[in-house]
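The complex appears here minus one protein chain, its other protein chains still in place.
For chain A:
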Amino acid sequence: MGIKMQSQHQPVALRFHEQTGGKRKYTFIQAKRAWLPKFLLLWIMLMMLFSGSIYNGMDADNKVRRREVLGSLCEQRARMLQDQFSVSVNHVHALAILVSTFHFYRNPSAIDQETFAEYTARTAFERPLLNGVAYAQRVVDSERENFERQHGWVIKTMEREPSPVRDEYGPVIFAQETVSYLKSLDMMSGEEDRENILRARATGKAVLTSPFRLLGSHHLGVVLTFPVYKSKLSPEPTMNERIEATAGYVGGSFDVESLVENLLGQLAGNQAILVHVYDITNSTNQLIMYGNQYEEGDNSLVHKSKLDFGDPYRKHQMICRYHQKAPTSWTALTTAFLFFVIGLLVGYILYGAAIHIVKVEDDFHEMQELKVRAEAADVAKSQFLATVSHEIRTPMNGILGMLGLLLDTELSSTQRDYAQTAQACGKALIALINEVLDRAKIEAGKLELEAVPFDLRSILDDVLSLFSEKSRHKGLELAVFVSDKVPDIVMGDPGRFRQIITNLVGNSVKFTERGHIFVKVHLAENITATVNGKSEAYLNGGSEDVAHMAGGYQSKTLSGCDAADERNCWDNFKHLIADEEFCFDASSKKMTTIQVSEQVTLMVCVEDTGIGIPFSAQDSIFMPFVQADSSTSRNYGGTGIGLSISKCLVELMGGQINFISRPQVGSTFSFTAGFGTYKKNSTSDVKKHNVEDLPSSFRGLKAIVVDGKPVRAAVTRYHLKRLGIVAKVANNINKATALCGKNGSLTSGMFQEDIILVEKDSWISGEDGSFNIWQLDWKQNGHTVKLPKLILLATNISNVEFDKAKAAGFADTVIMKPLRASMVAACLQQVLGVGKKRQQGKDMSNGSTYLRGLICGKKILVVDDNVVNRRVAAGALKKFGADVKCVDSGKAALEMLQLPHSFDACFMDIQMPEMDGFEATRRIRLMEREENEQANGESNEGNASKREWHLPILAMTADVIHATYDECLKCGMDGYVSKPFEEENLYQEVAKFFESKPISDS
């Protein structure tokens, strides 16, 4: 009965967070990444330079030291040589004086050859550098003959030839033994000697020749010559005077080579250095005096020392160098190398760190990008799901419709089976799509929870009734128990709460083949207290019922089957009940304690005895589309999205969901959820609500529950208590008999039972005979009082059993479980004939009856400009018993809704000419707000019984896109119903406010 096809296709805008390069924040390292290898290279080069300079520094030190050592060695040698030389020169000088003294000044001469030779030989130690000395006399040519005659030999030249005629001769007359071969040789005939002699007599000082090969030894040597003067010279003699006065010459030859060799041999460090002595008189042609000219040495380092041999005309020099090149300095090399290696390592470490940082940052950016993309993909997925789901719904409705029609035709049983299967599948698909839409909404964060007051117990009853058919079919016990401590009305989102419960119970029903499903609601604090055993004290304070119940039970759970979570077993449960008994007795106290806190946290457990969840799958059970294993979906169907939605919803409610499951034993899902406590403006509101919901006509009635299972008995008692019936529990019929008998006969009036509820199990297990006896007994004793009504409680009952039950005395009625307060009330009404007749108990199991119950009698305004649509919507609502009024425009609706009015709800088309649904709603809300403010102003002064005006307005739309829904909520609508009206959807939406906002005047 869709009224208008309004399919707007919202373009799916995918939010891709494009990450632009500019947004990135680069660090310094990141920005200079290309430079890193260059930096490294630069660093290495720097290190090389540095270590090179270290090496150079250390090497330079070494060189300086080497130079100093060489210098000192060289100087030492030079001085020594010089000293030795001058000593020799001095001595030759002395010899010259000796010759002049004893040869010329004495007459006859005191010296002859023998004397001279002996003297010189004996004083040779004084002249270590001299081979030998000799004395040559000056002989002019005129005197030659005379001289030759006198000595008896001819003057010879150096070549030992008789000397040719010359101006002057210098024959050796005295000679030391070592140079005796010189005797009679004319010194003036040798080039060097002659020059020497001439220079010596002109200067009067010792003179030296340039080095030459000596006659005897062929060693390099020099000749030292001293002039000997005949007479004393004037203090300032001229050169001519000197020449004139010259008598002869004393000469000595220095065998420089061997002598220096000798000398150096005495000194340390001789091996290391190489010594050369040069005559550098002629600076262009240096003459070597000592040393092998071709000997290799370290030419890089040379030390020159000046030598002064006492002849100012001649200049001599000693040059020293090391034999070997400077040895490589290993210390310097090693140090420099170590420095280099350390530098290299440091550089490499820094480089590695930089590279690592770059890499990590790159990875980080990449991850960030991936994350953004993943999130975008997730959003896209949700949007895609939402869009596709919506698109699927439309054709699916067509398919379902066709199937429905097909089933209306005459089909063979096989064909019918096929068609039914197809229809069931289609329905399942639609359900799945709705769930996916839900999930997508949750994921997109679009889902917001309401906070409206609602009755938790009746919601639980409703959910139970939805599954009663299935559970009855399977023979399961399905029961709900809500602790008395839980407030009657709590603030929260009833629709979502219902969804969670439906989901969990649905799962349980699906996976359970025997045993029970038990929904239990407590205050979360209460549970912990019980588990901690703190409520032990209440046990003593508990009523006697507890004591009655405690004895003789074999099983500890609802149906007797084991459950996964032991906390739900009787041992713990009885503490809770005892606790509640205590509180119930002091009911006034309960009211106050609950009203104190603003927030209650409820703990809801759904326990089943199904197949359980394999341990391997327990971790992933809350993931969407994950089932325990693939065979689960094969055997049981379903998609596994329900639990993930439930988890999301529970988390939205500020709670947690978890479970305990043992394969083949069962699962217990429990979740906590926070709800606000309902601030009652006036207690009458709630009272009225309760009265309306459950008939109060049973208040004060008394009942006995006969049940072998304590938990089940407690559940029964809970439902009775909600109706105001005080119940006692007996665990078997005999006990009950005793209880009744005692009360009935002896203390009649104190506890007079109106009803006896007997569990089928107890009745079957107890022998029929005993029961009948008890009945007879009762009839005898209870002659004065009204007979109690006998009611049988059963999960499923066969016809045979039913007949038997009737025969056994349960003529009154059989209540089929699961128990619900309203159903119990209906049955009791039937049995007891009290209360107003209500059309209940007929068939409570399908939703439309509830819808009828909700909508029936409500005054509803339908606003739609299209007459056909209006008629259809009205027809649909009328079918559920509503009192429908129609108007054709927003304006007309505004007129109708002028305050005060008596409408309970308004269904509003969105797209209308002149004034659309949004606008109309806004105006209605404005109107209400003004009125409320006014009313509040008055009520502040006067009584507080004014009620808030808030007409539930529901949009009618074929659109389930979020934007439309948001728009609806924004302008003040309470929700929307999709077109076509689906019972489920309509029920959910309507239930939201018809339950939670009880309208007193309906």
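In the analysis below, contacts are C-beta pairs under 8 Å (C-beta built on N, C-alpha and C of every residue); 3 or more make two chains touch, one makes a residue touch a chain; residues count from 1.
Criterion: contacts and distances are computed from a predicted model.
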item	value
Name per UniProt, for the chain absent here [options: "Histidine-containing phosphotransfer protein", "Ubiquitin-like domain-containing protein", "Dynein light chain Tctex-type 1" or "BPL/LPL catalytic domain-containing protein"]	"Histidine-containing phosphotransfer protein"
Hidden partner chain, touching residue among A:Pro37, A:Gly52, A:Pro162 or A:Gly404	A:Gly404
Sole residue of A:Lys879, A:His901 or A:His950 that reaches the chain not shown, by the stated touch rule	A:Lys879
Contact with the hidden chain (one of A:Asn62, A:Gln420 or A:Gln911)	A:Gln911
Contact set of chain A toward the excluded chain (per top definition)	1-5, 397-398, 400-402, 404-406, 408-410, 865-869, 871-872, 875-876, 878-879, 911, 913, 980-981
